[in-house]
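Sharing a structure below in structure tokens format, with a few things to ask.
For this depiction, one protein chain was excluded, whereas all remaining protein chains were kept in their positions.
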Amino acid sequence: MIILIQCKDRVGLVAAISGLMAQKNINIVSMREFVDIEAKQFFARLVCEQNRDPEILLSDLHLVLPENALIKINPEPEKKIILFVTKEYHCLGDILVRHHFKTLGAQVQCVIGNHDVLADICGRFGVPFFLITHEGKSKEKFESELLAAIKKYPNDYLVLAKFMRILSPAFVELFPMQIVNIHHSFLPAFAGARPYMQAYKRGVKIIGATAHFVTNDLDEGPIIEQQIIPVDHTYNITDMISAGKEIEKAVLAKALKMLFEDRVFVYNNKTIVFD
Amino acid sequence: MIILIQCKDRVGLVAAISGLMAQKNINIVSMREFVDIEAKQFFARLVCEQNRDPEILLSDLHLVLPENALIKINPEPEKKIILFVTKEYHCLGDILVRHHFKTLGAQVQCVIGNHDVLADICGRFGVPFFLITHEGKSKEKFESELLAAIKKYPNDYLVLAKFMRILSPAFVELFPMQIVNIHHSFLPAFAGARPYMQAYKRGVKIIGATAHFVTNDLDEGPIIEQQIIPVDHTYNITDMISAGKEIEKAVLAKALKMLFEDRVFVYNNKTIVFD
Amino acid sequence: MIILIQCKDRVGLVAAISGLMAQKNINIVSMREFVDIEAKQFFARLVCEQNRDPEILLSDLHLVLPENALIKINPEPEKKIILFVTKEYHCLGDILVRHHFKTLGAQVQCVIGNHDVLADICGRFGVPFFLITHEGKSKEKFESELLAAIKKYPNDYLVLAKFMRILSPAFVELFPMQIVNIHHSFLPAFAGARPYMQAYKRGVKIIGATAHFVTNDLDEGPIIEQQIIPVDHTYNITDMISAGKEIEKAVLAKALKMLFEDRVFVYNNKTIVFD
Partner (left out) sequence: MIILIQCKDRVGLVAAISGLMAQKNINIVSMREFVDIEAKQFFARLVCEQNRDPEILLSDLHLVLPENALIKINPEPEKKIILFVTKEYHCLGDILVRHHFKTLGAQVQCVIGNHDVLADICGRFGVPFFLITHEGKSKEKFESELLAAIKKYPNDYLVLAKFMRILSPAFVELFPMQIVNIHHSFLPAFAGARPYMQAYKRGVKIIGATAHFVTNDLDEGPIIEQQIIPVDHTYNITDMISAGKEIEKAVLAKALKMLFEDRVFVYNNKTIVFD
């Protein structure tokens, strides 16, 4: 049994929670807990040995926790996800293989692409692929078609696995902290077009990737995972892009694993990841 | 206030601890807790906002915890340590600089060397250096001289900062989980003499370092920290040794930081590190 | 045009090679060169802009290089490989996806498994799978069946992508420096059975993987690539194995990329990798 709790911090919270567990004879196998002292916010993830009626436990927990506490008991163990792609296969391929062997921790409901080049591999894994081109359409029209496709399937998360279109604020608002994106990251950051070309011209020595939630608040939402790989002067642009894809694949895989195992909390535009 | 607890696991431990804290109106700022399920052993590290009389709190905690619980309240914030060295300066220099600027988290009481080449730098930092040569002596005689020097100073830990002598089981038994060592590590491991030569001949692509407690149980005690750096075919032996020193310095620094901040527990020949 | 050269070292080798290129008006785009001073062995990899008749260039190169120089001009750009697997999919899946999108740098001729669980995914990518069970057979019989399957396809390399059988010296001798293996690596190394259990019990802080050629000379042949990932006390055995698979996948992918781009030389049981 997994229990997730987020609420205002106050003295005695851990006691209240674990006292209730003890009283109900539930053994806590692992408990990760974090207090954001500035934000006075409390976060906990419990793994317990025994299962109990979640509705009763939920109301009991609410009795001992501050008002408006967010509590999830036994969140869906197999998330349902929809993937958005364009032409690049590296993230999609990795996800599909894990999905196929049932180690993704989520079920890929379908894949939506604004190009058709990835339809073939989806078909090979028996995953529905929908081509929804953005060409010759307004963004409203394009996104309304995306929404129509999304609605056919239950979903917990939309994963932008190298989806090269920017979603409108109106679209993003429909899926708060439910859209995950992966993109390259450089030191220093390069605004504007062709960031790899800029990074190459600048002679960067590392290339990174960031997996994050998509929000409208900032140019980039809460960061879930970041990693880098070293590069050097012998890398031409093609090599840098190739290296970038490897790290994007690894970072998205790690972020999704954390997310699907319910290890990620979000507060004040940043994440707590109990990895 | 820092509280460290290690005891047999049972239902309700976290509740018992945090309940007591709540009752005493002590706010838990952070709590790291881990249960080794196989070993049925419970470990916790609490940081609390308020200070309370440690003796009273200790006896109160014993009342709510299993028999034989190991409890430390406010462990000495500034550990007292004695360094053992031979000729290599890289770990010693790093520790002395941190010591000098009071960011080591420990006070270096003295340095004991079986060679005198490092006496000079100790003097520059005002740290006593004792030359105790092993030459022309039995190991018993050598170690009895070490012990005599050690006894002049209070100490929490002996840090072997590239001390190239093997300590006898009798010596090691006097300082259980109080001796920390750093050494190079390779994949695969190379037994026998001149491990760097073996690693070079074998063409390893990474060189690692391991910081560990010294015990007599195994060829190597509980591991506190391990890191590696990549190397390649252009590294000759000198380059590999040089790279190895950089990683040894970093790994020992990290291990000592964990240790001096009371983040390390030991059980069944392995460590729990709440980093 | 790619040119690979390995020979005894002597004064003037680079001049001899590049002089010939200049004389033939071939521009050297990149030249990686390494001398193993101890072994007095010279290695070079040249990428040139122009293509020339390889037979003429080969004989011209032999004229200016020491006797018995090993020279390859324009090695097959698309290697032909045969994969050996057992039950674990993580390396196979990654290779098949790259193969499918033609970014592997090699053509997977077929997959041979001693279990059938991976037949399905091979079928999905249109790659022939042969089940050759080892059960109820002598090693000779088993390997003769492997050889019969191998012979149906041209091949440059056999890739053991988590193949859990040990190949006999007689088999290995048939494919000198043509068999690549991937396995986990720990610090310290754990001999004997169930290495992950040993690593877990020992509380290792990093888990590595090594890709290497398979030879009979040593317990492990020349290392092509090694990388690690950090783990901690919260990892149980399942977590450690899962982390190990991620790093095995990444290390094998990097090793194969180096190999298929003709960046790997072998000498005296170690590799020179011009990455």
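Lettered A, B and C in written order, each chain numbered from 1.
Simple rule for what comes next: a contact is a pair of C-beta atoms (placed from the backbone, for glycine too) under 8 Å apart; a residue touches a chain by one contact, two chains touch by 3 or more.
Keep in mind that this is a model prediction, so the values were computed, not measured.
When the omitted chain is restored, the residue from A:3, A:57, A:182 or A:204 that touches it is A:204. Within the complete assembly, A:220 is the residue of A:145, A:220, A:246 or A:261 that touches the hidden chain.
The chain not shown here touches chain A at positions 34, 36-37, 185-189, 201-206, 208, 210, 219-220, 222-228, 230, 232-234, 236, 268-273, 275. In the full complex, chain C touches the omitted chain through residues 11-22, 25-31, 33-35, 37. Where chain B meets the omitted chain, the residues involved are 30, 89, 93-94, 96-98, 100-101, 121, 124-125, 234, 246, 250, 253.
We adopt the following convention: only the chains that are shown with their structure count from here on.
It takes 180 degrees of rotation, in steps of 5, to superpose the Cα atoms of chain A onto those of chain B. Among all pairs of chains, B-C has the largest number of C-beta pairs in contact.
Averaged Cα coordinates give chain B a centre that lies 40 Å from the centre of chain C. In terms of their C-alpha centroids, the spacing between chain A and chain C amounts to 35 Å. Counting only residues that touch two or more partner chains, chain C has 234.
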